[in-house]
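One chain of protein is taken out of this complex; the other chains stay put.
Let's turn to chain A:
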Amino acid sequence: MSIVTVQLGQCGNQIGFEVFDALFSDSHCSQGLCSKRENEAYQASCKERFFSEEENGVPIARAVLVDMEPKVINQTLSKAAHSGRWKYGQHSCFCQKQGSGNNWAYGYSVHGPRHEESITNLIQKEVEKCDSLNGFFIIMSMAGGTGSGLGAFVTQNLQDQYSNSLKMNQIIWPYGTGEVIVQNYNSILTLSHLYRSSDALLVHENDAVHKICAKLMNIKQISFRDINQVLAHQLGSVFQPTYSGEGSFHYRRNPLGDLMENLVPHPEFKMLGVRNIPQMSENSLAYSTFTWAGLLKHLRQMLISNAKMEEGIDWQVRPPLSGLPTLGKMSLNKEFHFNTSIANLVILRGKEVHSAELGAFKDPALYTSWLEPVHAFSVWKTQRAFSKYEKSAALVSNSQFLVKPLDMIVGKAWNMFASKAYIHQYTKFGIEEEDFLDSFTLLEQVIASYCNLGF
């Protein structure tokens, strides 16, 4: 089954390119560390999922590129075409001349309705190329105007038009200190709207990825390209093909459905975080070996201590002893907090993957009380190594990962809202103070719900 990706705005398009590039490079990587037959099956599955084929054999990304100004899309299209290995469809993009000005209201209320038909048609055409549609990725940032506002509108649209298909929004969380001054407003409006229309929000934080580039990849002068490549790697490690079940060697056909079923049991809890391990520069890779036991131990500790990467993990944090109540409701101010999960998905790729021991992830102490661990934890596997890592493990978690960042954004937006600063820019285009209040209410509810998981 295929996934159609909608790339929105500068961020969405820049990242989308890196994602397809990473997926393609990995699937054509010679170091799969598996049999030829296995490799071919992997490639075929990846292709079906993410690429369609043209007559002269160059795969075309199953993607629709949308931006309200032309510079980035032009760059993205030419970068893909220049690579010679894959490309975007010639008519897969929709572009306007004047951007959204970092204004969520403009993206949502002006661009959205104005271009609804054109964008819907483009998506429809892409969907028709699929033999069977698994669902949609929507890649967008929260901070700007197009990705955030138009992204929210398009997601709503997809909900109406494709109510049977799944939608996962890949949301880029901006740096805490300003890329855009009104980023907190744009973020809360985006999140509150997506909460109502999306099936899952997979969040990627710029700050976290930046640290990975600095500390693990040892990049000196980090560019957005570096950040986007690390992000693409994380996404690839989740969504490249995996076996459909324990003991099976056929590749899973419904990754989105399986993921949603496992990770989003309740519509109040849609915020997913992703971690992967190991992550290092290619030079270091040649000199490293890993064991599944070591990787999983680190990954589990990253989960329960809410570490964003494998360095600086706090090993002091421990799950509460079973049977005893947790230390009360999660306090947003406490430092050493244990991260309670609703559900987790671990994805293992590489040599001897079947020998990996995952019992520690099934410990009921990790999870909130209202799901059995057997339902709360799932694992996907493949022997085929990912992107030259002999062994790699990824974690997609529906847990308290994002409570603190969300709380910070809501807090800052609230402070700004109290002074009414910048509100005139939004009311100009039909987003009223009431809409802001609705968003605040919804998100405070989400924060409270996640905080209470410990009970």
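The rule is simple: a contact is a pair of C-beta atoms (placed from the backbone, for glycine too) under 8 Å apart; a residue touches a chain by one contact, two chains touch by 3 or more; residues count from 1.
Here is the rule we use: contacts and distances are computed from a predicted model.
When the listed names "Tubulin epsilon chain", "alanine--glyoxylate transaminase", "glycerophosphodiester phosphodiesterase" or "AP complex subunit sigma" are checked against UniProt, the chain not shown comes out as "Tubulin epsilon chain". Within the complete assembly, A:102 is the residue of A:102, A:156, A:170 or A:398 that touches the hidden chain. Counting the whole complex, the residues of chain A in touch with the unshown chain are 10, 14, 69-72, 75, 97-103, 145, 175-182, 210, 213-214, 219-225, 227, 410-412, 414-416, 418-422, 424-425, 440-441, 444-445, 448-449, 452.
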